[in-house]
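The other protein chains are all here in position, but one chain of the complex has been omitted.
Naming follows writing order (A, B and C), and every chain is counted from residue 1.
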Amino acid sequence: MDFNLSEEQQLLKDSVDRFVLDDYDFEKRRKTSNSDDGFSRDNWKTFAELGWLAVGLPEEYGGFGGPVETMIVMEAIGRGLVTEPYLPTVVLGAGLVAEAGTDAQKEAILGAVAEGSCMLAFGYAEPTSRFNLADVSTTAEKKGDGYVLNGHKSVVYGAAAADKIIVSARTSGGVRDKDGISLFIIDNNCKGLTRRDYPTADGLRASEVEMENVEVGADALLGTEGAALPVIEKVVDQGIAALCAEAVGCMEMLKDETNEYLKTRKQFGVPIGKFQVLQHRMVDCFIELEQSRSMTYMVTLKLDEDEKERRKAASSAKAQIGKGGVFIGAQSVQMHGGMGMTDELKISHYYKRLMQIDTMFGNRDWHLKQFAALTQ
Amino acid sequence: MDFNLSEEQQLLKDSVDRFVLDDYDFEKRRKTSNSDDGFSRDNWKTFAELGWLAVGLPEEYGGFGGPVETMIVMEAIGRGLVTEPYLPTVVLGAGLVAEAGTDAQKEAILGAVAEGSCMLAFGYAEPTSRFNLADVSTTAEKKGDGYVLNGHKSVVYGAAAADKIIVSARTSGGVRDKDGISLFIIDNNCKGLTRRDYPTADGLRASEVEMENVEVGADALLGTEGAALPVIEKVVDQGIAALCAEAVGCMEMLKDETNEYLKTRKQFGVPIGKFQVLQHRMVDCFIELEQSRSMTYMVTLKLDEDEKERRKAASSAKAQIGKGGVFIGAQSVQMHGGMGMTDELKISHYYKRLMQIDTMFGNRDWHLKQFAALTQ
Amino acid sequence: MDLAFSPDEQAFRAEVRTFLEAELPDDLRHKVRQRQELEREDYLRWQRILHARGWIAGSWPKEYGGCDWTPAQRHIFDEECHAADAPPLLPFGLQMVGPVIFTFGRPDQKEFFLPRLLSGEHWWCQGYSEPGSGSDLASLQTAAVRDGDDYIINGQKIWTSLAHHADWIFCLVRTRKEGKHQEGISFLLIDMKTPGITVRPLILMDQGHHVNEVFFENVRVPVANRIGEENRGWTYAKFLLGNERAGIAEVAWNKKLLQRLKEMAADTPASGDRLLDDAVFSRKVAETEVKLTALEYCNLRILAAMQEGSPPGGEASMLKLLGSEVTQAITELTVEALGYYAAPYELADRTPGSNWSPVGPEAAEGVMGQHLFMRAITIAGGSSEVQKNIIAKMVLGL
Partner (left out) sequence: MDLAFSPDEQAFRAEVRTFLEAELPDDLRHKVRQRQELEREDYLRWQRILHARGWIAGSWPKEYGGCDWTPAQRHIFDEECHAADAPPLLPFGLQMVGPVIFTFGRPDQKEFFLPRLLSGEHWWCQGYSEPGSGSDLASLQTAAVRDGDDYIINGQKIWTSLAHHADWIFCLVRTRKEGKHQEGISFLLIDMKTPGITVRPLILMDQGHHVNEVFFENVRVPVANRIGEENRGWTYAKFLLGNERAGIAEVAWNKKLLQRLKEMAADTPASGDRLLDDAVFSRKVAETEVKLTALEYCNLRILAAMQEGSPPGGEASMLKLLGSEVTQAITELTVEALGYYAAPYELADRTPGSNWSPVGPEAAEGVMGQHLFMRAITIAGGSSEVQKNIIAKMVLGL
């Protein structure tokens, strides 16, 4: 039992932390977030140069590290509220290809991801699916060697910037059947695909992706036809672990900023941190953070266990992070008073991100239900 | 809209309050609770003399007043943590007879209740029914003019002292059918009835009541055969309103005692009521009490509305009272520190009663579910 | 004890309802229902309609143009207005400065300000908070120095709601530095067009422009614009804060929000079921509705007491606390009901006349924005922490 980073991991951590500290101050982040793309392609190039886009990819395609390295990068992303679409591209997109791709697909995509020349997005949700990954109405019908796709994917983060979008589609079975789901890699500019792009409340970019008779070749199929759900679940659990780390980064930043504010802001002649109610509230925030960090370690280190253990780990971690994040976010706003309400201070931006994190990949209610089913 | 008591109601309130204050101090209550019966027959006689056992009964049988008068008595019972089985006898037992009884049954029972010579109990729960009043496994089979009863009624408050026990039993239909439930009035000493009597955690008395081939005449049937559920639900809602008032009495006593303790108990050189965290906790208690009182007025004044409104009122009030009572109880213990843990101080006794009140007639979860179903 | 409203009150309710059906414009109704931001003219249109009917100032005495309604009538009026999706009436003039003027003002002040306030000619804003004085309001620093018949004002106010729309601002200013904080404050009425006043927008986390900073640089205000005596402004301010709390529970509005949440949850597909049929979600809705019911009856009890002449004391703080908690619970659940569709946030495209439509379901419009803005209600107007301090002191004697 050991919670220390290896030397290489520590070096990676130093590097991402330094980037966020030196090159990602909040005003720069605001400009980046408000730009057309919502992120900076220069930063993306930097990420590639520093090797971060190769984290967690298979070594034979230039990758290095695993879940712990992803955690390190994602925590820094959380601290900096980084808007570059790292999660959609590296964790989800490349994760799916690494998990299920043919050699040819891996060859074509993973190296390009690592060197920053290929961005990815993953469309798994639909307007009526809510959080159920197996609820897929989008259809992919066989046509010749290839497939024709029809359907609507909701709130696909990073879709506008992506070169390729991976979508789940049903090749057989009923709408909520676990079998019959397949994954397809689709070029973003292909015929029949339309996007409505929009900013999100947390300052990122997402899209509605609609497919009307999108024709793809056989090589667009990712993994075994009809057997994609376990792959999706595994990669989404990896996404959950990464998201937990991002949340911990956000929470830690809020905890530090708010604690500092309590020490400096004066009312009634004393720092407001002298008021016991705020002290105890701050303690509650600290404890939520520690619990969230512990659960993030736990899920990160359990991603390679068997399916049931992995899913228990992911659902319990996500449930904790969702609650802890929204609590710390809301309390940080409250303890900052009016200033916490402003767009100017970073506080509210972290709160907004933590709210979305609670929802992403299924909210606290969803994951408590999964966890209950897994532990009965 | 008017939340004032009438002059007669105020007189009743003065009378019950005075009794609790003068004749029911905590040491007397402790002795009474620890006695064999768990209550005092002398007190019961006093209740009769002062007319409290006639509250809510029909005027033609010597009764007076209605829900507001019952609320007044029950609130005082809560303040004094009175152990005499008022709820089982007057609210539930007499309530059922008044609601569904024949003239002969009312004649025989209600006057006797009012004058203190007849005590009642109501067995509605069974080992597998949890909180569902319609879940009745006890059977009543027709035999000649009468019936033969078999079954097990759980946790029947006041059964040991009761002259007659009213039980629900199934005359037709499946175990959880809404139709087919009937009520029977059974003599406590009849053949085939066995009781296991026990004290309860809140210092009252209850019993397991088992019936093995208990034979009763046709006159034991209370109300229309097979149509008892609406009667039971109505009288249980009256019981809920009464219980809410008792809970408010308990909460108010705890609020007063704990607030006083905060002002007098010193630690670190100051009264502990100077610590902001305890101040705010006490405010939370105060607010729970105010909400509970408001909901008690609401349900009391809505008992005569149509079934849906009445049930909504009862379930919402019970849900609030269950939460508020347990919160105030637990926090009063916590704020009293070690002393709150003792059997010696009254604090823990009120907490224990409030815990049982949350469970009685269905706990908070149950009533939130009912309320949700009624308000969708 | 009796829950029923009197026949007269019930007749009044019918009258209000008929009026709203006839007079509330559909486009305003739609904007409110869709949680869209109201523009200056939207507020004013509705104010003029009510003014024409003589119903703009329910609580004011008749002699000043009010209706002199009982607390129950005001409650009924509020309920009906919210049920009909009428725009809210802003409190700054009608509830805040108006009663201060007719209670403490000179006859000429009453004559000049009150009719213009009621008609909407004067839009008022409130200059209380300062950067250094949030919960500790009495520590305010904006200085008013006497110079002949004028005061010269220097300083800064913050969180000034809708100051960018306002014609007049009522301000607490410091006219004496010595002694207790509370005893050196005066209450001034200031024309927003006076030279030296600068209004700067403060954008909130919903990216909306609701509040402002207001800077005063050598602003010259006639002493005649002072309310009451110099250095006694704290008294008037406290009076005003008391008025601010009437109706603070926002029961009727919360009921409306809750009803919309339930409608939305009934329309929201959740992988085969309706979201409202989910046991855990429907329980959370039920919990909130029970809390709102408790608040409603707490409010009615206090209303009944006011009807009999007892002014609300620390209990008003309880209503503010509970009301804001209920509102936040509802807006949180409403965001939660949207699932992934809580994410899209396209304020930038919502220019009037565009063919913008919300991403996701129609009911998603404005939900996240409202939720984010509503984080302020446990901070503004005395934070929840301050309200609890007040109850602890005033009600519990701790």
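Structural remarks
Convention: a residue touches a chain if its C-beta (ideal position, glycine included) is under 8 Å from a C-beta of that chain, and two chains touch if they have at least 3 such contacts.
On a predicted model such as this, the values are computed, not experimentally measured, just so you know.
Every shown chain that the unseen chain touches in the whole complex is listed here: A, B, C.
The chain not shown here is touched by just one of A:273, A:337 or A:362, and that residue is A:273. Residue B:129 is the one among B:129, B:168 or B:296 that touches the chain missing from this view.
Considering the full assembly, A:290 is the residue among A:115, A:233, A:290 or A:343 that touches the omitted chain. Set against the missing chain, the residues B:103, B:306 or B:343 yield one that touches it, B:343. Counting over the whole complex, chain A has residues 1-5, 9, 68, 259, 262-263, 273-274, 276, 278-280, 282-283, 286-287, 290-292, 294-295, 297-298, 300-302, 316, 319-320, 365, 368-369, 371-372, 375-376 touching the chain that is not drawn.
Along chain B, the points of touch with the absent chain fall at residues 125, 127-132, 135, 154-155, 175-176, 196, 198-202, 206, 208, 266-268, 275, 277-278, 330, 333-334, 337-338, 340-344, 348-349, 351-352, 355-356, 359-360, 363, 365, 368-369. Taking the whole complex into account, chain C touches the unshown chain at residues 278-280, 283.
By our rule, only the chains that are shown with their structure count from here on.
Taking each chain's centre as the mean of its CA atoms, B is the chain most distant from chain C.
With centres taken as mean Cα positions, chain B sits 53 Å from chain A.
Work out the mean CA point of chain A and of chain C, and you get 39 Å between them. Shared interface positions of chain C, defined as residues touching 2 or more other chains, are 385, 388. Residue numbers of chain A whose C-beta contacts span two or more other chains: 275, 277.
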